[in-house]
Each structure stands twice: as structure tokens, then as C-alpha cells.
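Missing here is one protein chain; the remaining ones are kept as they sit in the complex.
Chain IDs A, B and C follow the sequence of writing; residue 1 opens each chain.
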Amino acid sequence: MENKIKCAVLGATGMVGQVFLSMLANHPWFELTRVIASDKRGGQNVAASTAWLLPQPMPTEVAALNFNKYAVDQLKESGVQIIFSALPADIAREAEAELRDAGFWVFSNAGAFRHEENVPILIPEVNPEALRLIETQGFPQRGFIVTNSNCTTAGLAVALAPLRQFSIQKLFVSTYQAISGAGYPGLSALDIMGNAIPFINGEEEKIIRECRKILGIEADIFPACVRIPVKFGHLESVWIEFEHDVSNEDILNAWAKFGNDQPPLPTAPQRPVLYQTEEKFPQPKQAFEGRPPGMQVFTGRLRKQHKLTGFFLLANNIVRGAAGGSIINAEVFIQNYQRQES
Amino acid sequence: MENKIKCAVLGATGMVGQVFLSMLANHPWFELTRVIASDKRGGQNVAASTAWLLPQPMPTEVAALNFNKYAVDQLKESGVQIIFSALPADIAREAEAELRDAGFWVFSNAGAFRHEENVPILIPEVNPEALRLIETQGFPQRGFIVTNSNCTTAGLAVALAPLRQFSIQKLFVSTYQAISGAGYPGLSALDIMGNAIPFINGEEEKIIRECRKILGIEADIFPACVRIPVKFGHLESVWIEFEHDVSNEDILNAWAKFGNDQPPLPTAPQRPVLYQTEEKFPQPKQAFEGRPPGMQVFTGRLRKQHKLTGFFLLANNIVRGAAGGSIINAEVFIQNYQRQES
Amino acid sequence: MENKIKCAVLGATGMVGQVFLSMLANHPWFELTRVIASDKRGGQNVAASTAWLLPQPMPTEVAALNFNKYAVDQLKESGVQIIFSALPADIAREAEAELRDAGFWVFSNAGAFRHEENVPILIPEVNPEALRLIETQGFPQRGFIVTNSNCTTAGLAVALAPLRQFSIQKLFVSTYQAISGAGYPGLSALDIMGNAIPFINGEEEKIIRECRKILGIEADIFPACVRIPVKFGHLESVWIEFEHDVSNEDILNAWAKFGNDQPPLPTAPQRPVLYQTEEKFPQPKQAFEGRPPGMQVFTGRLRKQHKLTGFFLLANNIVRGAAGGSIINAEVFIQNYQRQES
Partner (left out) sequence: MENKIKCAVLGATGMVGQVFLSMLANHPWFELTRVIASDKRGGQNVAASTAWLLPQPMPTEVAALNFNKYAVDQLKESGVQIIFSALPADIAREAEAELRDAGFWVFSNAGAFRHEENVPILIPEVNPEALRLIETQGFPQRGFIVTNSNCTTAGLAVALAPLRQFSIQKLFVSTYQAISGAGYPGLSALDIMGNAIPFINGEEEKIIRECRKILGIEADIFPACVRIPVKFGHLESVWIEFEHDVSNEDILNAWAKFGNDQPPLPTAPQRPVLYQTEEKFPQPKQAFEGRPPGMQVFTGRLRKQHKLTGFFLLANNIVRGAAGGSIINAEVFIQNYQRQES
């Protein structure tokens, strides 16, 4: 792409914001033009004023940038077209609406608009057709908002998508969630070190609601969400009751074929679901494995019991389940609406 | 009890062995007479030659003891009647059979004999009638073996026992298991620190088999076992499909009444299942809470979804799920067969 | 003691406040009468509104209490004589002065008054004579403030006290500090899990200043303070240059004799410094060992190199280094000023 599309990150200082910066630093299609943080950070250098939280070092391209204050007119003037939002839900409610009205293409990790009828919760491999909802928001005459799912739902929806063909009746999912999902500073070390906490506010409701909207299924969903002392990567234990008996071979084939027919995107894994045969896997320590790192969903320990199917999955909560989810959404939008024009 | 019954601990140097020593140090009915370890430790002082693994300090009564080698005739001569076994399954197979044949009352944490027809997997609050199987082993003319359940099953069986009245059809259980369950040295810190491992060899099979034998239910059981970086306390996420609709109130009442009618034992909690109303609980850090510490099973986050019932439970894996389980078994045996005689 | 002395705890909801509550629950001399917290907690039940942070369960006596708001006149009316303060330094500055002026005997863990000339930083085994400074504050006509040391200094001062006889010239101390020292919520799990942070604000200055005031030494002190992912117990690596050559035997004898001649106090360990011969000790996991738990200072790995003496020490930062330090101070005050009168 000769001319990169200018983009801005909102809420750039938090955990998800940092993943946006990291993934956009050398993006082939997008140019990171503005890094928006709270007013008090305006003008400060990113490297100097950020507590960097990711396992990979801050890219030098990012380190050289300065934070900007939030100002719609300045964003316009700077030529920014795409907004990546890592804002908290309450702030997102107002800011993202304002930005959409101002004509920006907003790709948001916030939950504020996820359940508006004309706003998609988009996962390109799972529900690409949902992208069209932006037209009901007034695109191309007007801006739009596209959201990615909650971090726990993202990996689950990717792993389940190719299994919809078998008609999912009941879905049991118990999670083993990394503390990075709670942002920074997030959990007190005194609470979580050497411990586990079987409650994450609103998370179980999100899994139910978002799985249904994204996957378009009516299944009964039984979630149980637990925080464990792991930094990155959500592990999930899944049992599914399908309409009919489904063999493990069918499941493995469905996962293996999944995503093969999709046109390539910079942030899309060639195989969105990778089954691991080694019985001790997947494990959270793999959170940043796969290509691209953190976008692949790992499954393992497939087993049958009384006609139900059980397995584990692992997804990187801050990449596939957050910033990477929005970036791939922006890519699929460009692929569908922009590239064909040229 | 005027004259305490002399007992010995086999496999006294491991994690479970240490819990036996700790709980027997000042037991009102039992006198810890022999502490059996591998031959190379014979004669060594317990305090001097043990890497103590429990959060509570080694009792001074234990510290003063010396390890003995395994010798059936010396056990006989010492007046020992009760054997508490923390042996590995393969060694237990031979030694426990030999001890039973020699007339000892063997209470074992090992899995070696759990599925013999005439050997009970006993949890006094759950299946007290199973104790009578010792008569089919030849008691009182001969010795016997009574086992306690696997650590994961123990807490689950206690929490489910009062719910059997509602007829359990399907049981989904995902575990969050402490590393102490793997013994010492057990897991490498490089494997488990900041990670989770979704496989524990043989554990899921044990849950299915032991739950059915202990609870006497035919339910379909769907287990998923995961090791997390926690030292003590197994957390378990449970979903149950009952025959009919069961209200949360019915569940809470069943737990509240459970165990009320049982005669007191030194190691029995007054309330075997304690429901916690605070939504972030139970947590593994409570492993040694309750009275007696580690014997109470904590439940929490009771919720209904599409007629199914979900909750979390926490049980101390090395007390309720291991050594404490065998000690309470010995107590209920004494209560039923010995005390009435006097 | 027939009539227990009524006491109140200020700042009762924090980490140190909880240790005060826990240690005062069944104290033989003191009766916990008032539990003071922020206004918004006034009237709330302690058990119901506290996130309990200690490894031991909340004592039932404590669980039954309600929080009180801070009001000097109500404290007076309730018959409280002793105030134990776990206030933050800035709030302590005002409140403790007010309470002293109102005639209370204030034993404070706060740093606010530690360096006033007439306020002692008291460790009964180390500088008992400093207690007399309360007379220069106007006692017995008026109230007074007695402080305990910073958590890092406490264990160090106890271990060094019997070595002063050898004339300490230079003192090198590198710390391995538990996160509980930073209070609750304290450190973010994302910052400290699997990491170490070589900076604790003001801590190195406190070690220098407090060691000199408490020990009455002029030694050059070279501290280095590091936070590590441990919950309780500060480990410290020490190298000392004495005026002359000192043998390991002399050091061990000094530690063994230390404290032998002191009259017993409820919270005083019989041996304030316990040397451990096993080369892998002391370790933070022992934080709540010893008698009374958490008051004993453990030393180990004594070694000489080029005439300098090296060793490690471990002290419980929230007991010996905080609440327990204030309680033993109150005990030694009662022993010196009150008991002799009766």
C-alpha cells in the first residue's frame, strides 16, 4: 500500500493502548499519527512517561512519539481517518459517538456500543457479514463504529465458529483468565499472587451475550470466570453438547479447514485455530506464540464423554481479545471497502 | 479417651505424610507411635532430615521423633493398631495388603485399593454406610483397608452429597488445582510459575469413577482438570443439571442442614459445607480456614442458568482431600466399632 | 492481670491494622475496645466490610466488632487508655498529636513522629532506655507517643543489637522485601509478579536514620532496598565491618545470649534472635514461625570473608516490623510504669 492510512490511538497509556501502539508501529497499511492520552500527558514523550507493560520492548518508532490531547478538530487536521479506541467504556460512550459523527472510522475495544443494533461486534473469521452494519450507520457518507468482542469471548468465538455447523445446543465454559485483562494497575498482588478469584464483574454476562451476537447461535451458555496468577493469555475449559453426535475427527477437520478460504490480511493468522496434540497444552505461556503473535487461537485435549465434546483453548487476551481484534477489523474493512475501489 | 490408640504413619516424609504428622501430633484419640519412611532415613530425626512443606510450623511433638524403617513385626511389637498410609500407589499395593493381612486397621490415602469391591472410599459425611465393607474384608477377625478419595473428588463429593436428593443428571466440573496435589518436589517452578497446565494424569478419570462409587450416582460427569500456580487448595467450578428445577434456596438449605445430625468427631467440621455470600469467594487462600482447619468445604457464587445450577467450591487438597480424610475415617471407625464396646 | 487495659486501634482496615486486631484479639493485658476506621466505615461490622489480608483467619472476637468513627471524646468516654496507631504518616501527624494532648498513651507504627527528639523509636530488646523519653513528653501528667521502627529496620536492629559490643564500623544491607510492606492494595500484580523492583521510596534513608537512632551507633550504613514477589517476611543480606576481627563463634554466642535477662512480656520471644544452621535458611516462608509467631528474628549463613562478617536475617515485616512492634512497646511500658505501682 503506497499511501498508508493515518490512524490515532485513544487511551494509549493503558495495557490495551500499549498493544495498539506495539502492533501499529510497523503496520504495512496504517500509519500511527496520533497517540491520544489524558490531558495531563499531552505533549509528553511516550517513552519517558509510560510504564511499559508488555513482554516485548517498546518499539523505537513508538518511543519517539509524543502524547496528544484529545481534540476532534486536531485529529481532522492531522489527516487521521481511523481511530483505534482503548478507552474505558464510560468515556468511550461519549467520545466514540462524537468521533463517528465527525466522520471517523472508529474501531473500538470498548464495550460501550457493542450491543447497539447497528454496531457490529466483528471477528473477521467468524462473522464477516456483520461488517455491513456500518452502512446502516451511514457509511460511506458518515463515520461508523466497529467493536471487537470482550477478551474472553474472542478466543471462544474463533474456536466455536467452525463448529456451528454441528449445531451447538449447550456450551459450558470455565475460564482461567490472565490479570492483564483487568488493565493496569488492575489487581493487587496481595489478592492474586498464589491465589485464584472466582468472580470477574460482568464477564459471564458478556460471554453469553456476545457469543450469541457474534456466532448467531441460540445455545444455552453456562460460563464461570476465574482470575488466576498469570500475566497474559486466557485459558478456557469447554464442554459442548451438539445436536447430534460429533466425532473428534470432525472437530479436528473443522478447525483445520477454518480460515483457509479467507483473503490474507496483515494481522490474520493463516490458521486461526491451531490444535495441539501434546496433552499438556495449550498453556498461557504460549500467549505470544503463533503467527502473527497473539492472534492464533490454540486448542487442545479434545475428548468425548457421553456424546459431549470437551477441549481447552488459549487466546491472547490483549491481542486477539483486544487491540489485535480491532486492528484486524480495520484491515478487513479496508480490504472490503477501500482496496476494491483502487 | 483414656488410652489413646497407637498409630503409625507410612510414607511420612512426603507432603501428605507431613499433614498426617501435623494432624496426629495432638490428636485426642490417637497416639503417633511410629513414623515410617524409606530405609535410608531409618533412625534419623524427623526435624533434622525433613524439608518441611506446610504453612504451619512442624509441631514440636513431631520434631522430636525419629523415622523408623518399615518392618511389620516391629509395628506389631510397638502396639500400633492403626496405620495411616501416605504411600505411593505402587508401593501401597503390596505394603497395605501385607499390613491388612497382619491384622492392622489401614486407613490409606493411596489409590491402590480404592476400586476393590470390598474396600470403601469413605467420607463419613457422605457414605458412612460404606464403612461396613470392612466386615466383608474379615473384620473384626482380620485387618482391613479403608481409603479416602482422590483430592479433587473429596471436596466435590462433600458439596454434592446433600444435593443427591434432587437427582443429579449431569455434572460439569472444571478444576483449579494447587501444586501441592502433585507432591514434592512435584512441578518445576519453570513450568508452573505464571502459567497453567490443563492436564493432570489420571485425574479426570478418578473424578468420574470415585464420584460414582462414593455418591452412588449414575450421573454423566464431564471433568476438566487444570494445575494453577497456587500452593494449597483446590478450587472447582461446577454446573449441575438436576432431574427437575431446583431453586437456589433449596440448594442453600440442603448445604446448611448437611451434617447437623452427625455425632461429633475430633476432625469433623460442625458444618461440612459452608456457603459464602461474598461474590469473590471461595478462594484458595482460605485453604487452611474453617474448623478444623482444612476440613470444611467452602462453596460460593451459587447461580442458575436455563434450569441448571452453578457454583464454585474450595477444598483443602492435602487435608480434606488427603490426610485429614483418612484421619476422620479412622475416627468414624472408632466411633462405630470401638467406643460402643466400651 | 485482672483488669485489662482498654485500647483502640486507629487505621484498623489496612494491612497493619489487621495485624493489630489479630494480635489484640486475645491479649492477656489489653482489651480491644474500639476499632477506628474512616468515617464511611463507621458502624459497619468488621467481618462484613473488611478484605481480610492475613494468612491466619480473622479471630471471631474481631469479626463481631463494629468499626467506630474517629472521635476523641468518644474514645475518652469508652475508657480507652492505649491507642495503637496504624495511620498513614500524614494523617498520623495530626491525629496522634491530638490524642497525646488528650492524655492517651499512643503506640504508633507511623513514621510521623519518629525523629522528634523526645519521641522514642522503641524496640524493648534493643533500646529499652529510650522509653524514658515519654517523661520528657510530660508523662505521667500528660499523654505520650512511642513509635516502633520502620519494617526493614526492626529485624536488622534486633539482629545487630547484641553485636554492638564489637563496634560496628560499616554496615552493608541489601533487602528482599515482601509486598505486604507496601500496604493494601499496594503493588500491582502486573508490576511485581515474576519480577523484582530495586527501589522503595524513602526506605534506604529510613534504614540509615533509624538504625542510628535506635542502636546508638555511628557506623557508615550502605543500604539497597528491593521489592520481591513474596507476601510476608523481609529477608536481608548483611555484611559488617567491625572495629576488630570477630569470630563466628563470638557472633553466635552474642545472639544466643541476647534477651536472656529480660523480664518476660506476652509478645516477647524468649530468644529474640534464632540462628538457623541449615544453609538454605532463613526463608520468607518462615515469616509466621517462632514464638510468638512473627516476633522472632531468624539469622543464618554466618560467614567470614577478609575479616568482615556476613549473614542473612529474616523478620516478619508486619508483626515484628509493625503492629507487633507497637504491642510489645505497650507491654514494656506497662511493665515499667504500671505494674510496679500495683
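Heads up, the rule we're going with is that a residue touches a chain if its C-beta (ideal position, glycine included) is under 8 Å from a C-beta of that chain, and two chains touch if they have at least 3 such contacts.
Since the model is a prediction, treat every value here as computed from it, not as a measurement.
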Of C:117, C:243 or C:279, the residue in touch with the unshown chain: C:279
Residue of B:192, B:208, B:225 or B:246 touching the missing chain in the full complex: B:192
Hidden partner chain, residues of chain A it touches: 55, 57, 193-194, 285-286, 288-289
Positions on chain C where the hidden chain makes contact: 172, 174, 176, 194-199, 220-222, 224, 226, 228-231, 235, 237, 239, 279-285, 300-301, 305-306, 308, 310, 312
Residues in chain B touching the chain absent from view: 15, 51, 53, 179-180, 184-194, 229, 231
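In the analysis below, only the chains that are shown with their structure count from here on.
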Centre-of-Cα separation between chain C and chain B, whole angstrom: 39
Cα-centroid distance, chain A relative to chain C, in whole angstrom: 48
Touching two or more other chains - residue numbers and ranges from chain B: 194, 285
